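Here the complex is missing one protein chain, while the rest keep their positions.
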Amino acid sequence: MMSATMTLPEGFADLAELAARWARPTENARSAIRWTASAEDFAALHAAMMPRLDAVLARLEGCPLDGMDSAETRLFCLAAAFAEAAPHHELYGGSAEVPHSFSARRFVPGHGDTPSWSTALR
Amino acid sequence: MMSATMTLPEGFADLAELAARWARPTENARSAIRWTASAEDFAALHAAMMPRLDAVLARLEGCPLDGMDSAETRLFCLAAAFAEAAPHHELYGGSAEVPHSFSARRFVPGHGDTPSWSTALR
Amino acid sequence: MNDLGSTGLRPGAEALSHLGRSVEAIRAELGIDPVSVEAIRDPAIYALEREKIFRRAWLKVATAWEIPAIGDYKVKELPVADASVLIVRGKDDRIRAFHNVCTHRGNKVVPTSDFETFGRARANVVTCRFHGWVFGTDGPLRSVPLEGSFGTLDKACLGLREIACESWEGFVFINFADPPEQSLREYLGDFATLFGGYPYAEATTAFRYSTVLECNWKVALYAFSEGYHVPTIHAGSLPGFRGIEHADFKLIGPHASSTIYGLGMEAAESTARFAGLFHAGTDHGPRPDLLPPGINPTGRSDFQFELPNIFPNLLIHLASGCGYPGMAYFTHQFWPLDHGRTLWEGINYFRPARNAAERVAQLHVNALHRNAWLEDTATMEDTFTGIRSGAIDEMQLMDQEFLIRHAARTLDSYLAA
Partner (left out) sequence: MNDLGSTGLRPGAEALSHLGRSVEAIRAELGIDPVSVEAIRDPAIYALEREKIFRRAWLKVATAWEIPAIGDYKVKELPVADASVLIVRGKDDRIRAFHNVCTHRGNKVVPTSDFETFGRARANVVTCRFHGWVFGTDGPLRSVPLEGSFGTLDKACLGLREIACESWEGFVFINFADPPEQSLREYLGDFATLFGGYPYAEATTAFRYSTVLECNWKVALYAFSEGYHVPTIHAGSLPGFRGIEHADFKLIGPHASSTIYGLGMEAAESTARFAGLFHAGTDHGPRPDLLPPGINPTGRSDFQFELPNIFPNLLIHLASGCGYPGMAYFTHQFWPLDHGRTLWEGINYFRPARNAAERVAQLHVNALHRNAWLEDTATMEDTFTGIRSGAIDEMQLMDQEFLIRHAARTLDSYLAA
């Protein structure tokens, strides 16, 4: 699916470059990207996404999890990446690691390879 | 030796690209490559080698193990890789692992780093 | 605050007021002396724990909503009991537990490579790959290839070996004793009442994490059993979480519980936006009204979550949306792998997202909480190294650490039995 389309829903074309960098379907894939990001990367993502968050969430509120088209799915994946990356800018001083923490690489998410829009996370 | 030449015997130049991808002198080196191959990789190797197998084996039947030149050795290494990879296409549905098996990484071949054309495998 | 007998109780709360303990009562009942670390340090005690606790107590191993359909199964590896356990929903919709062991020669019927494995039995049978023996999901041995070549084979006696299995509120427990000394309901006792009635089964969206910690299982359990560490350890992920109050202490036989009140965290900009999404509706917003009456009995508006210790190795942090935005509850378990190695499992439970925006908000809250867990787990291996070094022989415990004091005493009493 990810390779099938790189488009975003109408009105969100300005986020295309960010999506190419950050949008991934699974927690494991997004973590791998996040672990390599710099403070500048986190700041840029935050600066670009925060002003658009209301619009993004309003668009996604109209989408059932199991009925998104590929453009909506891509917007969802970008929003998911922002949801997980925002604390690194807001709370962790731009560090890709949570300060004073256990190795995030040693945490195994049971849902790590499941698409994050799945309705069967149990 | 392997880095000294990339040529194959006359008449086998069409296999040069495959040889670059697959031909290695030892079982350990070939296993490392095989473990990273995809179903498409195995299918492509099989599709390219199977029609040429008679010619390859006929050429190698003329070679004593301890008297191959570097081009013949390279052809031998490619044939060896095919010999070990073919079951993954033919029997294992393209999987790099043997289905329902013990970890191949835990098997230690005593001859793993010995060139496979050695006459002293005992 | 700790006196559950005060006025203004929610209806039904007084029925459990005998569980409540003031700080003075806790000190009188559990003592105030330091507690020995020997039970953490001594491998011989771990050997005893395996026998006298993990082969005798009820252990949560699954939830009903993990295996919702007939034929769904989960295999859980439990090295503490040298066991691989198959939990499966039979054709009669009943959940049973079996040793995942072929009765022919002992191979695993369902092969596994992880600590937990999920699957579905086709045609309500599971088949051993070694020689093709077929078992019904309700246990009986159904068929044996070349059956005539066995000189004798009493198929009726060669079903999968069953393990006692009972459920409470959709949490599935097993007990290795044959038969168990008590039913699960008897074992849970007042805890089942205190925590009963919450719609756990409606919060079926789970984010699960696990890791293998190089420490004794009780080091991990104890680190998650108190709120004393929150302002220090969680200064990064929960900034401003300073008004925390760890109160409403309750003793419940081998179990215990307590409440975390507080003003919550100073939400960051993005968190405030995501929380707003949850708080707009009743599905994910704070629902203190859903809490069983013995929890937050006076209906305080700063309730965060209830933190119990369910003997021997389960925590259910019941928040009902009051603590982390949108989160119904979260659980921890601590599975010994050997004396100095522990499988920790943490699961965040949400009600199902009604649209993609709600799921994004869940991912945010889940990530914040996962990060807090990364802060928690950072201390555990160091603590175990310190205890093994012999530098200290005792732990100093304050009032908010009473769950540790109580768990240590319960462990001692089980080992002495």
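Should a chain be cited, it is by its letter among A, B and C, assigned in written order, with residues numbered from 1 in that chain.
To be clear about the criterion, contacts are C-beta pairs under 8 Å (C-beta built on N, C-alpha and C of every residue); 3 or more make two chains touch, one makes a residue touch a chain.
This one's a predicted model, so the numbers in the text were calculated from it and none came from an experiment.
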Chains on display which the left-out chain touches in the complete complex: B, C
Candidate in contact with the missing chain, chosen from C:V23, C:L48, C:V125 or C:L153: C:L153
Contacting the left-out chain in the complete assembly, out of C:A81, C:I244, C:A356 or C:M380: C:A81
Touch criterion as defined above, residue of B:L8, B:A37 or B:A79 at the omitted chain: B:A79
Omitted-chain contact residue, chosen from C:I45, C:L59 or C:V101: C:V101
Missing-chain contacts mapped onto chain B: 27, 46, 50, 53-54, 57-65, 68, 72, 76, 79-80, 82-84, 86-87, 90-92, 98-102, 104, 106-111, 116-117, 119, 121-122
In chain C, positions touching the absent partner: 81-84, 99-108, 111-112, 128-132, 145-146, 149-153, 158, 161
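Simple rule for what comes next: only the chains that are shown with their structure count from here on.
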Graph class of chain-chain contacts, one of line, ring, star, complete, other: other
Most widely separated chain from chain A, with each centre as the mean of CA atoms: B
Averaged-CA centre spacing for the pair chain B and chain A, given as whole angstrom: 42
Centroid spacing, where centroids are CA-atom means, of chain A and chain C in whole angstrom: 30
Chain B-chain C separation of Cα centroids, rounded to whole Å: 51
